[in-house]
Structure formats: structure tokens, C-alpha cells
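Complex shown without one protein chain; remaining protein chains in place.
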Amino acid sequence: MRNRVIGAVGVVLAACVLVSAPAAAQEKTGAKTGFMLKPGAARIVLMRPTIRVASQSTGGMSEPNADWTAQAVENIDKALRDAQAQLGNDVVSYDEGVSGEGALTAQYGNLFSAVADSVITYQFFAGNRLPTKKRSKEFEWSVGPGLSGLHSLDGADYALFINTRDDYGSTGRKVLQLFAALGGVGITSGVHIGYAGLVDLKTGELVWLNADRQMGGDVRTAEGAVKRVAQLLEGFPGKPGEPLAAGAK
Amino acid sequence: MFKFTTLALSVATMAAVPALAGNALVSPGAHKGIAKSSLSATPDGEWNRLGRRDGKFVELWTKDGDSLNKVTFFGGVPAGEPLFREADKKNRPLPKVSGTMLMTDIPTLLESSYRIQFNVNRISIDDQEPATLGGHPGLKFRYTFVSADDEVERKGEAIGAIVKDRVFLVSYEAPAIYFFEKDLPAFHQLAATLKM
Partner (left out) sequence: MLPFLAAALLAAAGPAAAQADPSLPPFTLGYEPTSVDERGLWMDADERERRLRDSTLTVRDEALNRYLKGVLCRTVGEERCRGVRLYVVEVPAFNANMAPNGTMVVWTGMLLRARNEAELAAVLGHEFAHFELRHGLGGFKQRRNASDVGAWLAVLGGLTNAGTGDLQLSLLGSVYQFNREQEEAADRLGFQYLAAAGYPSDAATHVWQTLMAEQDATAVGHGRKPKQRYAAGFFDTHPTSLKRAEYLAAEAGKIGDSGRDPRAADYHAAIAGHLPQWLEAQVKLNDFGGTEYLLQQLAADSGWTGELLFARAELYRLRGNPRDLAASVGFYRGALSAGYSEARLYRNMGMSLLRSGQTSEGHTALNEYLRLIPDASDAKAVRALVEQ
């Protein structure tokens, strides 16, 4: 029990003194070669988005902020619907209903996260790219065809997974950042991570993924959320019927 | 009451930039000296060898990333050594290979190491049968497990043998949904060519 505390504290410490690494070249978007959205109005199920807004204290500790998160959920939801309506798509929120599929859906959510992490770590991140992913420009990732068997997803064409995580630096943190820069130590103020991924429910293929470790747009405001959603959907398989440029960008 | 420290923990892991590792291509054909040991294999498809090493006697191969499909080669772990580099030697030491181990003790050694090192709170060894590893009598076993780190249910299959008091073990692991079945044939092909 105590060991866990010490271990956790060690990580907190590491987070506190997180010295920013030199920015390595990193790609942000990948899409399956030749993929195009189903012609007509595609029906997209928005899986329960993980949207979390917190403030970051001077020590780098993240403090969840419900008001900001509630605003962000509302703003992002609206911006997403607007953006999708312009593209002619029908976005509905996932509802487990009476299917009793909560635990299985959670397993798919966990698997999606593992796949997205793998894409980011081993394909987008150039310095760590797997040689087989480097040479071939293909974007081939999947969570498997089993998703099509979920009754709670009946009638939908695609599942959209969204995950954003914002820690806004407090005034103390920002001053610290400035101060540290004088001494040549980089301290990051704020965390703005996000990714969005689209899964074809017929095949389970990840047809598109967009991920960024430094996103813009203040999700606490309506305008900021519009900017964030635009960024999250950057490279989204555009208008129905319009083919995408192949491979990773 | 550790919940608040784990909040900060998730910030740290999300923000962490992966180390520049130097992953290498494993092209089809013969590969000798796997895990700096006498193990060799002749895959007929491509794999990637991770630059990351989880221990002195460990080498990792993957197709799509180690959380999606992972082959771990343990190249002759001698008596007195653990399977992996210990994350917390002082407080959570790993079990060590013993000179009197039987081949049927290998699954338990793996299970115990996983429970301690990877927060695998649920694991079951599903079946075991005799097999050969590089011409030496050994054991083939299958297992399922869940780590509290990502809660993805995974399946595994491994072949192990004890040769001159050293543990040789080659395992394949992947999420139970989709991935395990997808890459199992490639592992079986690889495993069939193992020599030492």
C-alpha cells in the first residue's frame, strides 16, 4: 500500500518537473487509403466522449473543473453537430439503452484507446515509428468486425470516438513558465491533448484518426470549441462521396 | 485514499513523450541470436523489433505495437534471475528462476511476474501440453489476463523449456477482441521455426 503511494508520488513529481522535450516531428492525421464516407447522409454514433477540463496549479497538479467541463461538453457537442450538419451527416449520441452491452462497449472503448495509442506512438511519432509502418504509407488499423454485432449500434454506419483533455495553466503556472524560461528550463503550461477517430461499423476498421498533443481553441468558450472541433476534425473524411488523399499526412 | 495522486498520474502518462527507441525491421528469413541468446527463428512475414528492452534476457517483436500484438523472447534466464528488469526491486521483487524448476512451473513464474510487474490482477492459465522448443522438451500453454493499467482483456500463448537450468520462453499476446486471432497464424509460423 505504501509502495503504491511512493510510486504515485514519484510520478507526480515527474509531472511537476516535466521538462518539455524538444519537439520531434510528429504527424497528426491518418486515414485509410481510398476511404470515402458512405454516400448520402452517413449515420454516425458519437461514443461517450471523454472531455475533461481542469486547471493546472503552479505545481502542475491537475484540478478537475466541473463548470469548465460542462461548458466544454456543451460547446463541443454543439460545434460538432454544426460541423457535421454542414457535411450532411447525422450525428447521434451513443445510448446503451436496454441492450445490457455497457461492459462489452467498454471493452471496445478500451481497445479503441489501445489502437489509437499505438497509432500515435508507433506511426505518427516519427522517431519511434515501426519500420513496417514507416516504409508502407498505408493506414491499416482496426478494432475488428465484432462491433457490427452490438445491438446498441444497430442502424449506424460509423462510430466516432472523441477524447479531449485540457489543463489550463493557472496564473502561477504561467509566471513560473516565464521565469523558468530565463533559466533555460522548459516547463509546459497547460495540457491540451485531443484525438478523434472514426470506426467503420461494418468492418471495424479505423478509417480515420486525428491526434494532437498541443491543441488550440479554448473549449470553455463557444468560439474556442468551434476552433477545437475544426482541429479535431481536421482531415475528417470530408463531404460525402469525396475520396481522401491516401496515407498519413 | 490515493485517488488524487492517480489523477496527476494520468496527466503524466498522457503528456509523456515516448523515448526515441530505434525500432528495427525484422525481415522474412533467418534471424539468429534473438534476445542475445542461442534462439533463432525464420519468420516468413515482417515483424518489428522494439528498441525498448524489458530486461537483460528479453527481446520484443510486434506487428502493430506491443499493446496490440507482442512476441516476447526470453533468451535463457539463468537461476537466480527474474524474467524482467524489476520495476521496484526493493518493495515488489519479482520471483526468480530456480535451479530445480520443472517445465510445468514456467506458467506460474510468468503469472506471478505479471501480477507483480504489470498490475495483472486477473489471469488464468487455460491449458498446458508438452511441446518442443528448439528440439528440447518443453511446454506449450495458453492464458488470459487483464491488467489494471488499461483493462483490455488479452490472450496469450507461449512455449517454454528449461535447458541447462535456464528458462527459454517465447510468448505471444494480444487483445482477446480481434487481434489475438488475427496474428496467431503468424506467431504459429514463427514458433514452428524456433531453434536453439
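Chains: A and B, in written order; residue numbering restarts at 1 for each.
By definition in this document, a contact is a pair of C-beta atoms (placed from the backbone, for glycine too) under 8 Å apart; a residue touches a chain by one contact, two chains touch by 3 or more.
Keep in mind that this is a model prediction, so the values were computed, not measured.
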So which of the visible chains would the left-out chain be touching?
A, B
Option from A:54, A:215 or A:232 whose C-beta touches the chain left out:
A:54
Out of B:49, B:70 or B:115, the sole contact with the unshown chain comes from B:115
Sole contact to the chain not displayed, among A:40, A:102 or A:216
A:102
Among B:30, B:148 or B:192, which residue is in touch with the absent chain?
B:148
Touching the hidden chain, out of B:139, B:170 or B:194, is B:139
Name, in rising order, the residues on chain A that touch the hidden chain in the full complex.
1-2, 4-6, 9, 12-13, 16-17, 19, 48, 50, 52, 54, 57-61, 63-67, 69-70, 102-103, 105-107, 170-172, 175-176, 179-180, 183-185, 187
List the residues of chain B that touch the chain left out of this view.
1-4, 7-8, 90-95, 98, 100-105, 108, 111-112, 115-116, 121-122, 125-130, 137, 139, 141, 146, 148, 151, 153
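Rule of thumb we're sticking to: only the chains that are shown with their structure count from here on.
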For chain A paired with chain B, centre-to-centre distance based on mean C-alpha positions, whole Å:
29
Listed in rising order, the residues of chain A that touch chain B in the complex are 3-9, 11-12, 14-15, 18, 21, 24, 60-62, 64, 106-108, 110-111, 113-115, 117-118, 121-122, 125, 127-133, 135, 141-146, 165, 167, 188, 191, 193, 204, 213
Within the complex, which stretch of chain B touches chain A?
2, 5-9, 11-15, 17-21, 23-25, 46-48, 62-65, 67-68, 88, 91-92, 150-153, 175, 177-179, 182
